[in-house]
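With one protein chain removed, the remaining protein chains of the complex are shown where they sit.
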Amino acid sequence: MAAAIGRKRWAIPDGYIPATSATDDPDMKSHETVSMLNTGDRDANVEITIYFTDRDPAGPYKVVLPARRTRHVRLDKLDDPEPIPVATEYAILIESDVPIVVQHSRLDSRQAENALFTTIAFSE
Amino acid sequence: MAAAIGRKRWAIPDGYIPATSATDDPDMKSHETVSMLNTGDRDANVEITIYFTDRDPAGPYKVVLPARRTRHVRLDKLDDPEPIPVATEYAILIESDVPIVVQHSRLDSRQAENALFTTIAFSE
Amino acid sequence: MAAAIGRKRWAIPDGYIPATSATDDPDMKSHETVSMLNTGDRDANVEITIYFTDRDPAGPYKVVLPARRTRHVRLDKLDDPEPIPVATEYAILIESDVPIVVQHSRLDSRQAENALFTTIAFSE
Partner (left out) sequence: MAAAIGRKRWAIPDGYIPATSATDDPDMKSHETVSMLNTGDRDANVEITIYFTDRDPAGPYKVVLPARRTRHVRLDKLDDPEPIPVATEYAILIESDVPIVVQHSRLDSRQAENALFTTIAFSE
(Lines give C-alpha, C1' and ligand atoms only; values in the text may rest on other atoms or scores of the structure.)
Protein backbone atom coordinates (compact mmCIF):
# COMPACT_ATOMS: atom_id res chain seq x y z
CA MET A 1 0.00 0.00 0.00
CA ALA A 2 2.86 2.39 0.70
CA ALA A 3 4.81 1.93 -2.54
CA ALA A 4 6.13 5.24 -3.85
CA ILE A 5 4.01 7.19 -6.33
CA GLY A 6 5.29 10.19 -8.22
CA ARG A 7 8.16 11.73 -10.13
CA LYS A 8 11.47 13.37 -9.32
CA ARG A 9 11.18 16.65 -11.26
CA TRP A 10 8.28 19.07 -11.15
CA ALA A 11 7.69 22.53 -12.61
CA ILE A 12 5.25 25.37 -11.84
CA PRO A 13 5.41 28.39 -14.18
CA ASP A 14 2.87 30.72 -12.53
CA GLY A 15 4.41 31.82 -9.25
CA TYR A 16 3.30 35.14 -7.76
CA ILE A 17 2.89 36.30 -4.16
CA PRO A 18 0.49 39.28 -3.97
CA ALA A 19 2.03 42.16 -2.02
CA THR A 20 -1.03 42.98 0.03
CA SER A 21 -3.83 41.34 2.01
CA ALA A 22 -7.15 42.68 3.23
CA THR A 23 -6.78 40.81 6.51
CA ASP A 24 -4.26 40.33 9.31
CA ASP A 25 -5.22 36.67 9.86
CA PRO A 26 -1.97 34.78 9.09
CA ASP A 27 -3.87 31.88 7.47
CA MET A 28 -5.71 34.25 5.16
CA LYS A 29 -2.81 36.44 4.07
CA SER A 30 -2.04 36.26 0.36
CA HIS A 31 0.34 33.37 -0.15
CA GLU A 32 1.38 30.43 -2.30
CA THR A 33 1.93 26.86 -1.20
CA VAL A 34 3.82 23.95 -2.73
CA SER A 35 2.27 20.81 -1.26
CA MET A 36 4.38 17.66 -1.52
CA LEU A 37 3.54 14.03 -0.79
CA ASN A 38 6.05 11.24 -0.21
CA THR A 39 4.28 7.88 -0.03
CA GLY A 40 7.54 5.92 -0.12
CA ASP A 41 9.69 4.46 2.61
CA ARG A 42 12.70 6.73 2.08
CA ASP A 43 12.97 10.39 3.08
CA ALA A 44 13.00 12.76 0.11
CA ASN A 45 15.74 15.38 -0.19
CA VAL A 46 14.02 18.15 -2.12
CA GLU A 47 15.62 21.16 -3.80
CA ILE A 48 13.51 24.12 -4.93
CA THR A 49 14.86 26.56 -7.54
CA ILE A 50 13.10 29.87 -8.24
CA TYR A 51 13.23 31.38 -11.75
CA PHE A 52 12.63 35.04 -12.58
CA THR A 53 12.05 37.17 -15.66
CA ASP A 54 15.16 39.33 -15.41
CA ARG A 55 17.77 37.74 -13.16
CA ASP A 56 19.45 34.39 -12.58
CA PRO A 57 17.59 31.76 -10.57
CA ALA A 58 17.60 31.71 -6.77
CA GLY A 59 18.23 28.65 -4.67
CA PRO A 60 18.36 25.83 -4.17
CA TYR A 61 16.04 25.94 -1.18
CA LYS A 62 16.48 22.60 0.61
CA VAL A 63 13.57 20.77 2.20
CA VAL A 64 13.41 17.28 3.71
CA LEU A 65 10.11 15.47 3.13
CA PRO A 66 10.08 12.42 5.40
CA ALA A 67 8.92 8.99 4.27
CA ARG A 68 5.14 8.53 4.40
CA ARG A 69 4.54 12.21 5.12
CA THR A 70 3.24 15.36 3.42
CA ARG A 71 4.61 18.87 3.69
CA HIS A 72 2.80 22.02 2.55
CA VAL A 73 5.58 24.58 2.07
CA ARG A 74 4.51 28.24 2.13
CA LEU A 75 6.70 30.00 -0.41
CA ASP A 76 6.43 33.35 1.36
CA LYS A 77 8.24 31.83 4.33
CA LEU A 78 11.32 30.52 2.50
CA ASP A 79 14.36 32.63 3.36
CA ASP A 80 17.48 30.52 2.85
CA PRO A 81 19.34 31.49 0.69
CA GLU A 82 17.00 34.51 0.19
CA PRO A 83 13.29 35.41 0.47
CA ILE A 84 11.14 35.35 -2.66
CA PRO A 85 10.12 38.95 -3.42
CA VAL A 86 6.40 39.80 -3.40
CA ALA A 87 4.59 41.27 -6.42
CA THR A 88 7.18 39.59 -8.67
CA GLU A 89 6.59 37.04 -11.40
CA TYR A 90 8.51 33.83 -10.78
CA ALA A 91 8.45 30.11 -11.55
CA ILE A 92 9.37 27.02 -9.58
CA LEU A 93 11.44 23.91 -10.28
CA ILE A 94 11.30 21.11 -7.70
CA GLU A 95 13.78 18.24 -7.74
CA SER A 96 13.73 15.23 -5.41
CA ASP A 97 15.97 12.20 -5.04
CA VAL A 98 12.95 9.90 -4.69
CA PRO A 99 9.49 10.01 -6.31
CA ILE A 100 7.10 12.59 -4.85
CA VAL A 101 3.90 14.34 -5.97
CA VAL A 102 3.58 18.15 -6.07
CA GLN A 103 0.55 20.49 -6.12
CA HIS A 104 0.64 24.29 -6.36
CA SER A 105 -1.97 26.57 -4.74
CA ARG A 106 -2.46 30.31 -4.25
CA LEU A 107 -4.66 32.23 -1.83
CA ASP A 108 -5.14 35.80 -3.04
CA SER A 109 -6.66 38.08 -0.40
CA ARG A 110 -5.84 41.45 -1.90
CA GLN A 111 -9.57 42.07 -1.92
CA ALA A 112 -11.92 41.54 1.02
CA GLU A 113 -13.06 38.14 -0.20
CA ASN A 114 -10.28 35.69 -0.96
CA ALA A 115 -9.78 33.79 -4.19
CA LEU A 116 -8.09 30.40 -4.51
CA PHE A 117 -6.53 28.37 -7.29
CA THR A 118 -4.69 25.07 -7.53
CA THR A 119 -3.15 22.65 -10.01
CA ILE A 120 -1.08 19.52 -9.93
CA ALA A 121 2.38 20.66 -11.05
CA PHE A 122 3.91 19.50 -14.35
CA SER A 123 6.17 16.46 -14.14
CA GLU A 124 8.07 14.22 -16.48
CA MET B 1 -18.62 3.37 -25.48
CA ALA B 2 -18.31 2.20 -21.87
CA ALA B 3 -14.76 0.85 -21.95
CA ALA B 4 -12.87 1.77 -18.79
CA ILE B 5 -10.82 4.96 -18.75
CA GLY B 6 -8.40 5.82 -15.99
CA ARG B 7 -5.71 4.57 -13.68
CA LYS B 8 -5.51 2.60 -10.44
CA ARG B 9 -3.39 4.92 -8.26
CA TRP B 10 -3.99 8.62 -7.68
CA ALA B 11 -2.39 11.19 -5.40
CA ILE B 12 -3.48 14.63 -4.10
CA PRO B 13 -0.88 16.49 -2.01
CA ASP B 14 -2.88 19.60 -0.98
CA GLY B 15 -5.57 18.40 1.40
CA TYR B 16 -6.97 20.89 3.94
CA ILE B 17 -10.42 21.28 5.47
CA PRO B 18 -10.92 24.84 6.78
CA ALA B 19 -12.15 24.83 10.37
CA THR B 20 -14.79 27.47 9.94
CA SER B 21 -17.55 28.57 7.59
CA ALA B 22 -19.41 31.86 7.28
CA THR B 23 -22.67 30.02 6.60
CA ASP B 24 -24.79 27.24 8.06
CA ASP B 25 -25.90 25.95 4.64
CA PRO B 26 -24.54 22.37 4.54
CA ASP B 27 -23.73 22.63 0.81
CA MET B 28 -21.72 25.80 1.37
CA LYS B 29 -19.75 24.76 4.43
CA SER B 30 -16.00 24.62 3.89
CA HIS B 31 -15.19 21.16 2.57
CA GLU B 32 -13.15 19.04 0.20
CA THR B 33 -14.41 16.49 -2.28
CA VAL B 34 -12.75 13.61 -4.08
CA SER B 35 -14.84 12.96 -7.17
CA MET B 36 -14.38 9.55 -8.79
CA LEU B 37 -15.64 8.15 -12.10
CA ASN B 38 -15.83 4.49 -13.03
CA THR B 39 -16.77 4.10 -16.70
CA GLY B 40 -16.06 0.37 -16.71
CA ASP B 41 -18.30 -2.64 -16.27
CA ARG B 42 -16.84 -3.81 -12.95
CA ASP B 43 -17.39 -2.20 -9.55
CA ALA B 44 -14.30 -0.48 -8.17
CA ASN B 45 -13.08 -1.27 -4.67
CA VAL B 46 -11.37 1.95 -3.63
CA GLU B 47 -9.06 2.52 -0.67
CA ILE B 48 -8.22 6.04 0.50
CA THR B 49 -5.13 6.65 2.67
CA ILE B 50 -4.58 10.01 4.40
CA TYR B 51 -1.02 11.28 4.98
CA PHE B 52 -0.02 13.88 7.56
CA THR B 53 3.02 16.00 8.40
CA ASP B 54 3.76 14.57 11.81
CA ARG B 55 2.08 11.20 12.29
CA ASP B 56 1.61 7.91 10.47
CA PRO B 57 -1.04 7.69 7.75
CA ALA B 58 -4.72 7.06 8.53
CA GLY B 59 -6.88 4.55 6.74
CA PRO B 60 -7.60 2.84 4.56
CA TYR B 61 -11.04 4.33 4.11
CA LYS B 62 -12.99 1.90 1.92
CA VAL B 63 -15.41 3.05 -0.76
CA VAL B 64 -17.22 1.06 -3.43
CA LEU B 65 -17.65 2.88 -6.73
CA PRO B 66 -20.15 0.92 -8.82
CA ALA B 67 -19.66 0.19 -12.51
CA ARG B 68 -20.76 3.06 -14.78
CA ARG B 69 -21.27 5.42 -11.86
CA THR B 70 -19.64 8.46 -10.25
CA ARG B 71 -19.22 9.20 -6.55
CA HIS B 72 -18.29 12.58 -5.09
CA VAL B 73 -16.88 11.74 -1.64
CA ARG B 74 -16.85 14.58 0.89
CA LEU B 75 -13.69 14.13 2.91
CA ASP B 76 -15.14 15.90 5.96
CA LYS B 77 -17.71 13.10 6.24
CA LEU B 78 -15.32 10.14 6.32
CA ASP B 79 -15.19 8.64 9.81
CA ASP B 80 -14.14 5.01 9.52
CA PRO B 81 -11.51 4.34 10.82
CA GLU B 82 -11.32 7.97 12.04
CA PRO B 83 -12.41 11.48 10.97
CA ILE B 84 -9.94 13.72 9.17
CA PRO B 85 -9.11 16.63 11.49
CA VAL B 86 -9.97 20.16 10.32
CA ALA B 87 -7.35 22.92 9.99
CA THR B 88 -4.71 20.24 9.42
CA GLU B 89 -2.46 19.77 6.40
CA TYR B 90 -2.89 16.35 4.83
CA ALA B 91 -2.52 14.51 1.53
CA ILE B 92 -4.49 11.76 -0.15
CA LEU B 93 -3.60 8.47 -1.87
CA ILE B 94 -6.39 6.66 -3.71
CA GLU B 95 -6.01 3.06 -4.86
CA SER B 96 -8.55 1.12 -6.91
CA ASP B 97 -8.65 -2.43 -8.24
CA VAL B 98 -9.97 -1.22 -11.63
CA PRO B 99 -9.23 1.95 -13.61
CA ILE B 100 -10.98 5.09 -12.36
CA VAL B 101 -10.52 8.86 -12.75
CA VAL B 102 -10.14 11.20 -9.75
CA GLN B 103 -10.61 14.96 -9.35
CA HIS B 104 -9.99 17.00 -6.18
CA SER B 105 -11.99 20.12 -5.24
CA ARG B 106 -12.22 22.47 -2.26
CA LEU B 107 -14.92 24.94 -1.26
CA ASP B 108 -13.54 27.47 1.22
CA SER B 109 -16.24 29.54 2.91
CA ARG B 110 -14.26 30.91 5.82
CA GLN B 111 -15.11 34.34 4.45
CA ALA B 112 -18.58 35.54 3.44
CA GLU B 113 -18.01 34.83 -0.24
CA ASN B 114 -16.81 31.33 -1.02
CA ALA B 115 -13.76 30.39 -3.05
CA LEU B 116 -13.34 27.21 -5.11
CA PHE B 117 -10.49 25.27 -6.59
CA THR B 118 -10.11 22.00 -8.47
CA THR B 119 -7.57 19.81 -10.25
CA ILE B 120 -7.44 16.39 -11.79
CA ALA B 121 -5.40 14.33 -9.32
CA PHE B 122 -1.95 12.95 -10.22
CA SER B 123 -1.87 9.41 -11.57
CA GLU B 124 0.65 7.01 -12.99
CA MET C 1 1.88 24.52 -37.42
CA ALA C 2 -1.69 23.20 -37.45
CA ALA C 3 -1.00 19.50 -36.88
CA ALA C 4 -3.49 17.96 -34.50
CA ILE C 5 -2.72 17.96 -30.78
CA GLY C 6 -4.70 15.99 -28.24
CA ARG C 7 -6.39 12.72 -27.43
CA LYS C 8 -9.64 10.97 -28.29
CA ARG C 9 -11.01 10.15 -24.82
CA TRP C 10 -11.36 12.55 -21.91
CA ALA C 11 -12.93 12.26 -18.46
CA ILE C 12 -14.10 14.81 -15.85
CA PRO C 13 -15.32 13.34 -12.53
CA ASP C 14 -16.51 16.51 -10.74
CA GLY C 15 -19.58 17.70 -12.60
CA TYR C 16 -22.14 19.80 -10.69
CA ILE C 17 -24.42 22.64 -11.78
CA PRO C 18 -25.47 24.75 -8.78
CA ALA C 19 -29.24 25.19 -8.66
CA THR C 20 -29.22 28.89 -7.88
CA SER C 21 -27.53 32.13 -8.85
CA ALA C 22 -27.37 35.49 -7.11
CA THR C 23 -27.69 37.30 -10.44
CA ASP C 24 -29.88 37.33 -13.53
CA ASP C 25 -26.98 38.08 -15.89
CA PRO C 26 -26.90 35.03 -18.21
CA ASP C 27 -23.09 35.08 -18.39
CA MET C 28 -22.83 35.06 -14.60
CA LYS C 29 -25.39 32.37 -13.81
CA SER C 30 -23.96 29.29 -12.15
CA HIS C 31 -22.83 26.96 -14.92
CA GLU C 32 -20.21 24.51 -16.15
CA THR C 33 -18.39 24.57 -19.45
CA VAL C 34 -16.53 21.91 -21.40
CA SER C 35 -14.11 23.78 -23.67
CA MET C 36 -12.76 21.81 -26.61
CA LEU C 37 -10.01 22.62 -29.11
CA ASN C 38 -9.51 20.93 -32.49
CA THR C 39 -6.24 22.09 -34.06
CA GLY C 40 -6.41 19.49 -36.82
CA ASP C 41 -7.68 19.64 -40.39
CA ARG C 42 -10.63 17.26 -39.91
CA ASP C 43 -13.89 18.05 -38.13
CA ALA C 44 -14.29 16.20 -34.83
CA ASN C 45 -17.45 14.21 -34.13
CA VAL C 46 -17.72 14.39 -30.35
CA GLU C 47 -19.95 12.33 -28.08
CA ILE C 48 -20.53 13.35 -24.46
CA THR C 49 -21.81 10.79 -21.93
CA ILE C 50 -23.02 11.88 -18.48
CA TYR C 51 -22.58 9.53 -15.49
CA PHE C 52 -24.57 9.70 -12.26
CA THR C 53 -24.43 8.20 -8.78
CA ASP C 54 -27.67 6.29 -8.87
CA ARG C 55 -28.88 5.78 -12.44
CA ASP C 56 -27.55 4.67 -15.81
CA PRO C 57 -25.60 7.18 -17.90
CA ALA C 58 -27.32 9.74 -20.13
CA GLY C 59 -26.37 10.44 -23.71
CA PRO C 60 -24.61 10.47 -25.97
CA TYR C 61 -24.87 14.19 -26.55
CA LYS C 62 -23.47 14.82 -30.03
CA VAL C 63 -21.38 17.88 -30.87
CA VAL C 64 -19.44 18.72 -34.02
CA LEU C 65 -16.19 20.58 -33.42
CA PRO C 66 -14.98 21.91 -36.76
CA ALA C 67 -11.36 21.69 -37.91
CA ARG C 68 -9.17 24.52 -36.56
CA ARG C 69 -11.89 25.74 -34.22
CA THR C 70 -12.75 25.80 -30.50
CA ARG C 71 -16.16 25.27 -28.89
CA HIS C 72 -17.02 26.07 -25.29
CA VAL C 73 -20.07 23.92 -24.55
CA ARG C 74 -22.23 25.05 -21.63
CA LEU C 75 -23.45 21.87 -19.97
CA ASP C 76 -26.58 23.54 -18.58
CA LYS C 77 -27.73 24.10 -22.17
CA LEU C 78 -27.51 20.51 -23.41
CA ASP C 79 -30.98 19.05 -23.86
CA ASP C 80 -30.78 16.25 -26.41
CA PRO C 81 -31.45 13.50 -25.37
CA GLU C 82 -32.24 15.13 -21.98
CA PRO C 83 -31.15 18.09 -19.85
CA ILE C 84 -28.58 17.55 -17.08
CA PRO C 85 -30.34 18.07 -13.74
CA VAL C 86 -29.10 20.87 -11.47
CA ALA C 87 -27.88 20.26 -7.90
CA THR C 88 -26.92 16.73 -8.94
CA GLU C 89 -23.51 15.08 -8.82
CA TYR C 90 -22.43 13.83 -12.23
CA ALA C 91 -19.32 13.05 -14.27
CA ILE C 92 -18.44 13.46 -17.92
CA LEU C 93 -16.88 11.23 -20.58
CA ILE C 94 -15.96 12.84 -23.91
CA GLU C 95 -15.09 10.77 -26.96
CA SER C 96 -13.94 12.14 -30.31
CA ASP C 97 -13.02 10.51 -33.60
CA VAL C 98 -9.96 12.77 -33.99
CA PRO C 99 -7.55 14.20 -31.38
CA ILE C 100 -8.91 17.16 -29.40
CA VAL C 101 -8.06 18.87 -26.08
CA VAL C 102 -10.64 19.35 -23.29
CA GLN C 103 -10.78 21.71 -20.30
CA HIS C 104 -13.49 21.80 -17.61
CA SER C 105 -14.59 24.98 -15.81
CA ARG C 106 -17.30 25.98 -13.34
CA LEU C 107 -18.69 29.38 -12.42
CA ASP C 108 -20.51 29.23 -9.09
CA SER C 109 -22.60 32.31 -8.36
CA ARG C 110 -24.81 30.97 -5.60
CA GLN C 111 -23.35 33.74 -3.47
CA ALA C 112 -23.12 37.42 -4.43
CA GLU C 113 -19.49 37.13 -5.51
CA ASN C 114 -18.77 34.39 -8.00
CA ALA C 115 -16.15 31.67 -7.66
CA LEU C 116 -14.38 29.93 -10.55
CA PHE C 117 -12.43 26.74 -11.04
CA THR C 118 -10.84 24.97 -13.98
CA THR C 119 -8.71 21.97 -14.90
CA ILE C 120 -7.51 20.25 -18.02
CA ALA C 121 -9.58 17.05 -18.19
CA PHE C 122 -8.00 13.60 -17.78
CA SER C 123 -7.01 11.84 -20.98
CA GLU C 124 -5.25 8.69 -22.03
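Going in written order, the chains are labelled A, B and C, and every chain counts its residues from 1.
Please note the rule applied: contacts are C-beta pairs under 8 Å (C-beta built on N, C-alpha and C of every residue); 3 or more make two chains touch, one makes a residue touch a chain.
The shown structure was predicted, so the numbers you read here are calculated from the model rather than taken from an experiment.
Touch with the hidden chain on the side of chain C covers residues 1-2, 5-7, 28, 33, 35-37, 39, 68-72, 101-103, 105, 107, 112-120, 123. Listed for chain A, the residues touching the missing chain in the whole complex are 9, 11-16, 47, 49, 51-54, 56-57, 60, 89-91, 93, 95, 106, 108, 110-113, 115-122, 124.
The definition used in the following text is that only the chains that are shown with their structure count from here on.
Our note on geometry: chain B versus chain C, Cα centroid distance of 21 Å, whole angstroms. With centres taken as mean Cα positions, chain C sits 30 Å from chain A. In chain B, the residues that touch at least two other chains are 112-113, 115-120.
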